[in-house]
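Removed: one protein chain of the complex. Kept in place: all other protein chains.
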Amino acid sequence: MYTQGLDQAGNKETMTSGRETAAQLAAFQARIDAEEKIEAKDWMPDAYRRTLIRQISQHAHSEIIGMQPEGNWLTRAPSLKRKAILLAKVQDEAGHGLYLYSAAETLGVSRDQMVADLLSGKAKYSSIFNYPTLSWADIGAIGWLVDGAAIMNQIPLCRCSYGPYARAMVRVCKEESFHQRQGFEIMLTLCRGTDEQRAMAQDALDRFWWPALMMFGPNDSQSKHSAQSMAWKIKRFSNDELRQKFVDITVQQAEFLGLKVPDENLALDEDAGHYRFSEIDWQEFFDVLAGNGPCNRERIQKRRKAHEDGAWVREAARAYADKIAARAAA
Amino acid sequence: MSQQEWPLYEVFIRTRGGLSHRHAGSLHAADDQMALDHARDTYTRRSEGVSLWVVRSDRIVASDPAETSAFFSPAEDKIYRHPTFYEVPDGVENL
Partner (left out) sequence: MNSGEALTAYVTRLGDNALILGQRLVKLVAASPELEEELANANFALDYIGQSRLFYSYAAEREGRGRSEDDLAFLRHENEFRNLLLLEQPNGHFGDTIVRQVLFDAYYLALLEALMCCADTRLAEIAARAGREVRYHLRHARQWLIRLGDGTAESHRRVQQSLDDLWRYTGEMFDADELDEAMRRDYNGPDLTAIAASWRQELAGILAEATLTMPGRDVMARGGKQGRHSEHFGYLIAELQILQRSYPGATW
């Protein structure tokens, strides 16, 4: 239904042809402007399709890779309840990855291709997951900051122009509600605990604050994809807008926790009603994106190992399915 | 060798009696039973009373949106299909 739509030789109108007419592009933009949803087999500009494939698959990869830093503390969770909650969260992330791969496949890319691109290093995923989780407080920080940032990005995407992506995001957002709360609750428990626990929480904030701000991407002036994505309603708010909103909300939460944000220039601009903050170290951001963050190699290696170790299993399942089909036909 | 992936299935869920099955997404599975199990694990987290349909994506026959206007024509010439044609006498409720 989805992938085959692109393979029909006779269906040139829906294939990427590079011969998109101004009329077609204008008609498409008019649909977008009218807040119509684009569905899988609708005509779409090639660039729209490619941008979405890139964005949705990156989002899916992020969910899958994101299971690792949190999964790192599953065996060591300090109570049975925390163990169960963390496991439910990690499971949700696998599910979100699945919904998103499913949405990307409607555009004509296969799961195999997306996985291959991830493992080869060609595909990107959110930079934040290339940082290590070194203490239990990091699990709290990830839920609080990383999921907090993700939610800010995801809620507007529930209204993006591409139907399957918007619907996947609605499902994701419904399940996301407890993730951030869980993280904040962990931080709160630590901050109300022993001196050592408070220090653990502060240390986690110190290490995750800047990587969390980097999650929103480069400044708008440096962001090459943004303008067209906004016009096509694949992106609803700019990087800087979302980042500012995140800082404004989160700084107050940090104050509630009694933690100090690791930014000596952080200050409330009363007139503007926003917190001003230091310039981000963009070199670190680009280093991590280029594969030189603390955990990039480990994340991909673990994913690759799981995939390779599973090859004989996937093959056996197919062989068995074929046998069953043959026996039924006989 | 094993780049041949498991086939794609579409998943439809009825969350409770009285509602229709709605398309929820897709997943990969090696066979029908696995598809049903995966759908259960992914899309319902095992809530009771939920009905699941899974269909191999390549078995679905779909209309072509490019032919929409012809396929779904409201047939302007056949006026008796439109409810506004019928005169409803005064005093008849709920019609």
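The chains carry the letters A and B, assigned in the order they are written, with residues numbered from 1 in each.
One rule holds in what follows: a residue touches a chain if its C-beta (ideal position, glycine included) is under 8 Å from a C-beta of that chain, and two chains touch if they have at least 3 such contacts.
Note that the structure is predicted; figures quoted are calculated from it, not measured.
**Q** Write out, one label after another, the shown chains that touch the chain missing from the document.
**A** A, B
**Q** Tell me which of A:Q154, A:Q197 or A:Q228 is the one touching the absent chain.
**A** With A:Q154, A:Q197 or A:Q228 as choices, the missing chain is touched by A:Q197.
**Q** Check each of A:T75, A:S221, A:N265 or A:Q283 against the chain that is not shown and name the one that touches it.
**A** A:T75
**Q** For subunit A, which residues touch the unseen chain?
**A** Interface with the chain not displayed, on the subunit A side: 64, 67-68, 71, 74-84, 87-88, 90-91, 94-95, 97-98, 101, 136, 186, 189, 193-194, 196-197, 302-303, 305-307, 309-317, 319-320, 323.
**Q** Tell me where the left-out chain touches subunit B, residue by residue.
**A** Against the left-out chain, subunit B lists 6, 27-30, 33-34, 37-38, 41-42, 45-46.
FYI, only the chains that are shown with their structure count from here on.
**Q** Return the distance between the CA-based centres of subunit A and subunit B, expressed in whole Å.
**A** Computed value for the inter-centroid distance: 28 Å.
**Q** Tell me, which parts of subunit B touch subunit A in their complex?
**A** Touch list, subunit B to subunit A: 1-6, 8, 10, 24-28, 30-31, 34, 42, 57-58, 60, 62, 64-66.
**Q** Per the contact definition, I'd like the list of subunit A residues that touch subunit B in the complex.
**A** So the residues of subunit A touching subunit B come out as 1-4, 11, 13-14, 39, 41-43, 95, 98-99, 102-103, 105-106, 110-112, 116, 167-168, 171, 311-312, 314-315, 317-318, 320-321, 324.
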